[in-house]
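The complex appears here without one of its protein chains, the remainder shown in place.
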Amino acid sequence: MKPSDLGHNLLLGENVTVGSGVAFGANVVVHDDTVIGDGCFIQDNVVLGKAPSLSPTSTAKRGELSPLVLGAGSVVCTGAVVYRGAQLGPGCIVGDLASVRERCTLGQRVVIGRGTCVENDTRIGAFTRIQSNAYITAYMEIEDHVFIAPAVQTTNDNFMGRTEKRHALERGATIRRGARIGGGALLLPRVEIGEEAFVAAGSIVTRDVPARTLVMGSPARVVRDVPDEELLENQ
Amino acid sequence: MKPSDLGHNLLLGENVTVGSGVAFGANVVVHDDTVIGDGCFIQDNVVLGKAPSLSPTSTAKRGELSPLVLGAGSVVCTGAVVYRGAQLGPGCIVGDLASVRERCTLGQRVVIGRGTCVENDTRIGAFTRIQSNAYITAYMEIEDHVFIAPAVQTTNDNFMGRTEKRHALERGATIRRGARIGGGALLLPRVEIGEEAFVAAGSIVTRDVPARTLVMGSPARVVRDVPDEELLENQ
Partner (left out) sequence: MKPSDLGHNLLLGENVTVGSGVAFGANVVVHDDTVIGDGCFIQDNVVLGKAPSLSPTSTAKRGELSPLVLGAGSVVCTGAVVYRGAQLGPGCIVGDLASVRERCTLGQRVVIGRGTCVENDTRIGAFTRIQSNAYITAYMEIEDHVFIAPAVQTTNDNFMGRTEKRHALERGATIRRGARIGGGALLLPRVEIGEEAFVAAGSIVTRDVPARTLVMGSPARVVRDVPDEELLENQ
């Protein structure tokens, strides 16, 4: 790690690539091998390319990680932490104090809200927006144009750390294209939220949600269809 | 931005005003035009006066922002981020790792808890206390002497990013004087919580709550009146 004149108290690891027109806030730390695309904006106190410190009981995969790659024009906001092994497409925004962990892949123009955590090995499709203070667990698949409201919570392990068989079953929700998840909703492990489905705020989703339906309650049940005027094709 | 001897690794933007008796922790970044009142305490790693980085799809208003103003004797705790365009009255506390966004106004002696996010354009009255890890959405109005418990969640858009008509309807809850919102409760868009009302922990509030009533459940329903001994006038 060496100080760099590209920013105030900027520290760059070995073999870091900085594109043209990148702007750095103060006190940024960029760990080894990170690739920062052209025109990115890395704000105050951001840490990029951090290697995970796994606990002995963590179920995250171990082994070599590829470098963190930030697509052109991405913005990583104040105090956010983006791990080695993540790949962000162009034009992404990672909000203040948010985290994106190892082996996550984000398509173009994904927004990760303020304070939100995206755990390891989750894929997020293009144009998906995750708002503030959400928790996106490990091993989720989130497709394009999904909307996740503030404080949505997700889980991936029904056994909460017990039994050997849990390892084969550990997986978060799958959220199909254009689905919307309401504020404070909770998604149980391995549920599938269908295309353009709508999960009402505060729902607890314990089983799959059919495409284009609106579900509500605890456990969430289908209440009606999503109105045509709210479908992606009509925006 | 220029280094300053007023604190360790302190960086001050152009035209920053620092009152008398202000104490700075380490690694503080103060952006342009910020006004820090007398006797404020700005702790380690705080960022003040940050300009927002809005996503192309954000519904936050754009345009010129007035400088951040911190009232006398306010404390901004470790790692917190307070935006340009916010105005804090005297004696406020912004907790560790909390955020207060542009065009928020806080009256005197407001407490924003650790990790809590107050989004743009929300007004918070004097002596209101918001505890840790709450999410206060944009366009809320919170009056004086309100108590918001930990992990309270709020929302402001029933359409979750679809339709044009949503723009006219986007507004968070209104919380009247002396109301109390219990831990983990969820407030839906545009509900009004009456004066001195009490929302029980974990409730989901889908419609207005009458003054001085206690509501509970999902959806929250009136259960009884708030006891006289708990009213503000009897403290």
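Labels for the chains are A and B, by order of writing; each one numbers its residues from 1.
Note that in this section a residue touches a chain if its C-beta (ideal position, glycine included) is under 8 Å from a C-beta of that chain, and two chains touch if they have at least 3 such contacts.
Keep in mind it's a predicted model, so treat the numbers as computed, not measured.
Take subunit B: the residues that touch the chain left off the picture are 8-9, 25-27, 41, 43-45, 75, 77-79, 93, 96-97, 109, 111, 114-115, 129, 132-133, 147, 149-151, 180, 182-184, 198, 201-202, 217-218, 229-232, 235.
Touch with the hidden chain on the side of subunit A covers residues 1, 3, 9, 11, 27, 29, 45, 47, 50, 53, 55-57, 79, 81, 97, 99, 115, 117, 119, 133, 135, 137, 153-155, 157, 159-163, 186, 188, 204, 218.
One rule holds in what follows: only the chains that are shown with their structure count from here on.
The best fit of Cα atoms from subunit A onto subunit B calls for a rotation angle of 120°, in steps of 5.
Between the Cα centres of subunit A and subunit B there is a gap of 25 Å.
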